[in-house]
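One structure below.
All protein chains of the complex are present and in place, except for one that has been dropped.
Labels run A, B, C, D and E following the written order; every chain starts at residue 1.
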Amino acid sequence: MDMDGVVLEEGEAIDWIVFNRPKAANAFSAAVLERFTALVKDRQTNGAPVLGIRGNGRGFSSGMDLGQYSATSGPTSDVMRLSSYVERWLDLWRHPKPIIVAVHGYCIGVGAQLASFADILVVADDAVISEPTIPIGGGFIAPAWTSHVGSRRAKEFAFLPGNRIDGRTAAEWGWANCAVPASELIACCESLAQRMKLVPPAVLTMKKRSINRAMEAAGFHAALSAVAESDALLHLEPEVSRIRNRLKTEDLKAVVKDYAGESSQEIFRRHQVRAAEQG
Amino acid sequence: MDMDGVVLEEGEAIDWIVFNRPKAANAFSAAVLERFTALVKDRQTNGAPVLGIRGNGRGFSSGMDLGQYSATSGPTSDVMRLSSYVERWLDLWRHPKPIIVAVHGYCIGVGAQLASFADILVVADDAVISEPTIPIGGGFIAPAWTSHVGSRRAKEFAFLPGNRIDGRTAAEWGWANCAVPASELIACCESLAQRMKLVPPAVLTMKKRSINRAMEAAGFHAALSAVAESDALLHLEPEVSRIRNRLKTEDLKAVVKDYAGESSQEIFRRHQVRAAEQG
Amino acid sequence: MDMDGVVLEEGEAIDWIVFNRPKAANAFSAAVLERFTALVKDRQTNGAPVLGIRGNGRGFSSGMDLGQYSATSGPTSDVMRLSSYVERWLDLWRHPKPIIVAVHGYCIGVGAQLASFADILVVADDAVISEPTIPIGGGFIAPAWTSHVGSRRAKEFAFLPGNRIDGRTAAEWGWANCAVPASELIACCESLAQRMKLVPPAVLTMKKRSINRAMEAAGFHAALSAVAESDALLHLEPEVSRIRNRLKTEDLKAVVKDYAGESSQEIFRRHQVRAAEQG
Amino acid sequence: MDMDGVVLEEGEAIDWIVFNRPKAANAFSAAVLERFTALVKDRQTNGAPVLGIRGNGRGFSSGMDLGQYSATSGPTSDVMRLSSYVERWLDLWRHPKPIIVAVHGYCIGVGAQLASFADILVVADDAVISEPTIPIGGGFIAPAWTSHVGSRRAKEFAFLPGNRIDGRTAAEWGWANCAVPASELIACCESLAQRMKLVPPAVLTMKKRSINRAMEAAGFHAALSAVAESDALLHLEPEVSRIRNRLKTEDLKAVVKDYAGESSQEIFRRHQVRAAEQG
Amino acid sequence: MDMDGVVLEEGEAIDWIVFNRPKAANAFSAAVLERFTALVKDRQTNGAPVLGIRGNGRGFSSGMDLGQYSATSGPTSDVMRLSSYVERWLDLWRHPKPIIVAVHGYCIGVGAQLASFADILVVADDAVISEPTIPIGGGFIAPAWTSHVGSRRAKEFAFLPGNRIDGRTAAEWGWANCAVPASELIACCESLAQRMKLVPPAVLTMKKRSINRAMEAAGFHAALSAVAESDALLHLEPEVSRIRNRLKTEDLKAVVKDYAGESSQEIFRRHQVRAAEQG
Partner (left out) sequence: MDMDGVVLEEGEAIDWIVFNRPKAANAFSAAVLERFTALVKDRQTNGAPVLGIRGNGRGFSSGMDLGQYSATSGPTSDVMRLSSYVERWLDLWRHPKPIIVAVHGYCIGVGAQLASFADILVVADDAVISEPTIPIGGGFIAPAWTSHVGSRRAKEFAFLPGNRIDGRTAAEWGWANCAVPASELIACCESLAQRMKLVPPAVLTMKKRSINRAMEAAGFHAALSAVAESDALLHLEPEVSRIRNRLKTEDLKAVVKDYAGESSQEIFRRHQVRAAEQG
């Protein structure tokens, strides 16, 4: 059974909420999000002491299901729609249990936003965390990154079209706790959960609340206060509308190709290597 | 003379306050804390331009002297007792001189809280910085870490029982400025102090105040606002009381064993290595 | 034509504002600053989608033109003068375009303050970013660093006279996005700009505003609130006045020599190596 | 039909959610709270442009249903239970519509906490807003008041047992927008809603979000970060337990009598008058 | 000479910048704003120790010159345009001199935003401070009010179309320092300036900076971080566009009439009086 594209796998130390629409690249449809939120809430009082989130198939998630955006609905309802994403992820932040997110394969756009709200984030070495490949919105994802990686890297990540980092870089930047080989990703999270299981759940809850409070004192919450406004506003920017219109009439690959190219990290490496070769 | 377990070693560039109860693993008894605070205050206007803090014996400090906790005193007095630790460390933060903390060997619980208030922190490569080995409190230490290492690592550190990092990891995380071999720890701090000595003391004071102000704008102070409440509350959690009661009747080693196991960094390395071996 | 020591080089993807007083080590004279600000404002609505800032000659900038300071003007006018630097750099922060700063050679004092306001910062491997060589002020530069490198490293950097890091360390600390060989510095920035050029300018503007807002929620602005007061106050500190007076009568090199010595990173490396040699 | 003690009255300009357990003094039972939250969420996308909240019977609400507290559940679950109140009221804060709360008669404890989250608050002249009559918790309500009335009055209100202010004082303090005669309370709110109805709903939503953001920048959210911890902790304070135990064995009136007496405002007036009489 | 609608009147204790387009109701045209900003900057280092701002004619200002808004320019350029207002008012906030704003007659929309940045604000008893009469934007003005009047009154003011308060209410709310009869408005400000003139200008500057810093710690700056985004977004809301379109084809008075009606304070008074009459 599809279960609206999200399944629950119960374990002794960790329960997994698994995005399970591999054919749709685990894009977040309305049904997926509703089911996801319901499962997250259910786990507040049920199940294993740790909650895990991952994706089935070749990647974690391709992010928003673009079919859901409708330019005709007005910018304020767009703001409310975008805010609802952040509210869903904040359910993770406020959840009484430690939440481990395991990212493999692609992790795009809002998928990379969700991951910023994990308590512990483990990524596969070869995961590719990226901005949407086509610049049709903005100011929505990077602010949640800023609390983890600082503004330098948040801006670097956000300013290049379809910019991306691999899992190793994500761990170096401190966005993730660690990068491990993809084949060990789930096992590694389960090892962590096995250890956490020994701590009384109440202690885990209070530790999480206390560190969250420290992050909120450092602006975690406030950083998110107007991300929906920024994105909704860009949806109405004429140049962005032109790109969106191209998507209706042209082949997706053709549009993507116009923005494709090196990532910032690839640019840095190329110039580092070139000098070495010439040196 | 024992001097209540803390001694002052005066130097030209740096005065050292040295925890000196090696048989008690430099645990912070009430007498130690009073003497420590008195020495810290005395150095505000006396002595060398830099103040150092370190421990004698096999480690920096094993943290709180558990004998001091009394469940019968009521949670609010427990809050006030816990707050008094933070107030003592804030004396370091507000101190007019640069304060270098040198950590070697074990550095546990409240010892690792103290170290978060140092201006400059140098650790021995093989130092072991750890959570208390038995989970009988919480939410007290990690918030002070969050300002230095972010929430990802603060949570990773806090969620596993008796979790620990070595000195090299502490430097990689940015919790410490640098890790050096244990044999060079004191000499390295003295080298730093020799250089600082050339700066007029007033300049050092104003630089410290100005950077502290920046940290406070980023929530350093606010992060600490309810750590005492979190910990005191957990002291009354039934499951925590059960563990405390075990400590009264069972052998300490037996209890410790129930929570012993890999650290988070050991888990990460094991999974990284395993894949490499199988690859 | 000298153009007051600052020239504009227009490009397709990136316009460069170039400090061009190599004989004066690109010190910021009043004329340089006025011209710089005028060019920055002009680029708000004109030119390429990305704005770059760099220096001609052997380094980025040696910082303040000390000739500008006059002890007779009163501390409050000194505060206003110092605030005007921060206001100029905030023009970069508030600028609608992404701003890339490229640092090579020396980058001293207020030069290292300016760089903290860049959106993207690329440094040459062998760049030397440093505090002023003589401790005649303070509390002015490091608070802007704190948002990028934390208090540990901000204090380490600030407390040693003439302390300095090279480009590689700047990138490791997260102060810069990346360090590349000096010969590739400009090309690397141009590569980044070429990619950014594909993003609609409005999207870049909103992304920058959104990440800035997150940084401001984390105290970026507030960190700067009293840096001018700190510095102005130290200008009147008797011990600082004595050093200033020496500068009027003695050879500069003689004064510099009194404060010269190892940097903190050199101290750390020396102690790391010594143990290895003895081990 | 009782509808779990909460009813919805739909109107053209304003829908009213009405607490309707007059015999239980509109105490917030679990069932009431669940129904309340469901109605609040339903009104996000349905009904009139303005949402009102009021109580049926002789008062707005007597606050928590004390039967719900169980000392045996552990302090952390008490924290989560208390946090759930704040989360419910934050649903009002985040609601897309303007929310008018109309307070008449008694408004006690958590009832006075709820009212702090209203957008517009209108009170009856003779309403009595009060702390719980018996001091068996604390630190839970006043922080939400502080954003509206400052610390002086929040402390005055909180420090006297069963302290209370009438509607006129609530308006003078700025806790309420206005006090009107009880007979005009509902009509006054409806008049406000009639005017608001002319503003496009999207404009009202964005205005509310924008002002909320300003309040959050001034700490509204952060003020609430540990109120649950404070209250849960006091529930375990021995002296508080003694009072709770009295409530199980003694007549409620006898216990209330021990804490009864003048309010702070009555004390102020008495001393003002006495001097006038003697003058 | 018109001087672009703004004139400077120099005095001994106070210089006045006077809006002087009475026929255009002192609306802020681009020319007016440029001239205003130039005068404000010029007064940083020239003239009397106090700076005053007022309007000539029947009122202070009717706010934005609506002719300046162009829906075709794209929302991001609208954001930048709106931000430029806030930047201009922040020049008052950062100005080294005390700034007294004197408000008489009408003070609408952005006029009421400007006044929020005054150091001292004196209003005529019968001044009418109001929201724009037609709801075609939002979230732009009230956040700057929130720091002065709290969220309760900011929301009350913002949620009714064309809502307004008179000078006396403005003083009661603490938005203004005092309300005086219109005939005494200028004389009163001059009396204040005569007294301030006795304080050394440097002392006034530092006092202003210090209090501003306290306000910024309380979120004054952060409250303004996304007001431009809110307003720009509403400019594109379909329902708002419909109203704007009506303005192009219908008589202004007809449109205004659709939104005209009681202010919130009039509603409150009506219900207070009605009960009294019936009582």
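Please note the rule applied: contacts are C-beta pairs under 8 Å (C-beta built on N, C-alpha and C of every residue); 3 or more make two chains touch, one makes a residue touch a chain.
Because the structure is predicted, anything quoted here is derived from the model rather than measured.
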Quick one: jot down which shown chains the absent chain touches. B, C, D, E
Touch criterion as defined above, residue of E:58, E:207 or E:242 at the omitted chain: E:207
Given D:46, D:84, D:245 or D:272, the residue that touches the chain left out of view is D:272
Given C:205, C:230 or C:263, the one touching the chain that is not displayed: C:230
Determine and list the chain E residues touching the chain excluded from the picture. 98, 119-121, 147-148, 174-178, 180-181, 183-184, 187-188, 191-192, 195-196, 198-204, 206-220
On chain C, residues whose C-beta touches the chain left out of the figure: 74-76, 79, 222, 225-226, 229-230, 232-234, 236-239
Need a quick check: the contact residues on chain B for the chain that isn't drawn. 74-77, 79-80, 87, 94, 96, 201-202, 205-206, 209, 213, 216-217, 221-222, 225-226, 229
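The rule is short, and it goes like this: only the chains that are shown with their structure count from here on.
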So what's the Cα centroid distance for chain B and chain D, whole Å? 42
Averaging C-alpha coordinates per chain, one finds the centres of chain B and chain E separated by a number of Å equal to 52
If a residue has to touch 2 or more other chains to count, which residues of chain E qualify? 74-76, 79, 222, 225-226, 229-230, 233-234, 237, 239
Taking touching chains as linked, do they make an open path (line), a single closed cycle (ring), a hub with spokes (star), an all-linked set (complete), or other? other
